[in-house]
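The other protein chains are all here in position, but one chain of the complex has been omitted.
In order of appearance the chains are A and B, and numbering begins at 1 in each one.
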Amino acid sequence: MENLEQIRDRLLARFPAAQVAIVVNPGSAAEHSLLLDPASAPEIARFLRDDPMLQLDYCSNVTGVDWPEKEITDIVKKSVPDPAGGPDKVVEEKTKRLQPGYLEAVYHLYSMARKHGSVILRLRTGNRSDLVTLPSLTPVWRSADFQEREIFDLYGIVFAGHPDLRRLLMWDEFKDHPMRKDYVAPDDFEWEPTPHGDVHERAKAHYPAPPPAASTPTPEAKP
Amino acid sequence: MLGSGILKGLGVTAKNFVGSYHDPARMVTQEYPDTPAKLPEAYRNFPFLVTENATDPMGTLRCVACQICEKECPPQCIYIEKSKDKKPDATGKPQLYPAVFAIDTAVCMSCQLCVEVCPFDAIKMDHVFEVAATNRFEGLLLNREQLAKPNEYFHQIRPTEAAEVDGRLTAERQAAAEKAKAAAAAKAAAPKPTTPVAGVADPGPASPRPATPKPAEGGTAP
Partner (left out) sequence: MSLFPANSGPTVRAVHDEFHGDLLEVSMGPQHPSTHGVFRMVVTLDGEQIVKLKPVFGYLHRNHEKIAENTSYLSSMPYTDRLDYLCSMTTNWAYALAVEKLSGQAVPDRAQYLRIIMAELTRLVNHSCLVGFLFNDLGTSFTPLLYAFREREKILDLFESLSGSRMMCNYQRFGGCRVDPSPEWLAAASALVDNFPRFLDEYETMLTGNEILLARTQGVGRLAAAHAINAGITGPVLRASGVDYDLRKVDGTGFYPRFEFRVPLGAHGDTYDRYMMRILEMRESVKILQQAFKTLPAGPIMDPKAKLRGFRPKAGEAYGRLESPKGELGFYLISDGSPNPWRYRVRPPSLINLTLLEEMCLGHTIADAVVILGSIDIVLGEVDR
């Protein structure tokens, strides 16, 4: 199989308007991926599937990833001339910036015809609140059908062009997206006296008066 | 011939039917609970705490309340409170002990990770699986009196592992005793009467003991 740079160059030559970048994976697996811009993703996906050299006919895995916004501290070293005339001082200048958060959909592609792979595609949304629409690749690979529905359900990415975009695992009336990092779990547990303060305290706060049947447990019974 | 496949299949079922009366390979039904279940040595169910001495289970728990198992437990069903004081363990070293050690067996999934991460061989997996209780909350929340079981019980259910653990612990204790002896000899060689005696080997009468080392009901023997 061609390496990722060659694939990227071929894609850029074929689709001049598209933006394709390589996302480096620093881990020991070294599976690098291609970051596509959402607008050109469907036609690139179709090309990857039908291209006789790649024939990536099998989309194995579709994953949603949540990257909340985080504060990054950039450290820039500057040499400042010493007013006293000595050697230049090296001063570290720290600037804080907010990296905006986004949601990501990752596609793992393989070829069953040529038995090679993997090529990993990444699509990123604009932010995590209102610009969460990505094009659906289900019309290209049917295997993305349930997986994109699952991402819509658990992460809240809206896949435009998906033939049947409904929640997959949670019920239809459910409001939030549970796999997001800032999801707050509900605290209306059934009153369940465990020895763990955490669950217990939250349940107690939710139900100020405990049900009469269950008494507060004493983790250690008196011998 | 149409139907020959079905007839052949019926032949197989007939063979199995007859065989289920005399062929050991086909007599697989166990008459549980009339005959007790045969458990392999490696069988694991909810954990128990190993004590050195059956007559004083709370005083001789191997557990030193390091809370590693509590942290590693996947469903977070272990709850430990450290003691305020220390008391000597089998090697004579003063250690903390768990003032509270509770396992919520309604949550426990018998995965054995607590046993694997325990550096003191203090928690082991049990063979008891008939654990029905009348109350699903307090009845399934086992405290340390209910969890403590003597080392002899451990030998009974897992002879190989217990022998291996005991061999290792005995070696450690011997090494500790020899070290203490060597230290005492060194002290005798260079006597310094003003040095206060370290409370390592001698816990002394003032050493804290648990309030009442009375074995809890059903806590000591299976």
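The working rule: a residue touches a chain if its C-beta (ideal position, glycine included) is under 8 Å from a C-beta of that chain, and two chains touch if they have at least 3 such contacts.
None of these values were measured; they are calculated from a predicted model.
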Let's see if you follow the contact definition: name the visible chains touching the chain that is missing. A, B
Tell me where the left-out chain touches chain A, residue by residue. 25-31, 57-61, 63, 65-66, 106, 108, 112-113, 115, 118, 120, 139, 141-147, 154, 163, 167-171, 178-179, 183
Note that chain B touches the chain not displayed via residues 2-6, 8-9, 11-13, 16, 26, 28, 40-44, 68, 72-74, 109-113, 116-117, 125
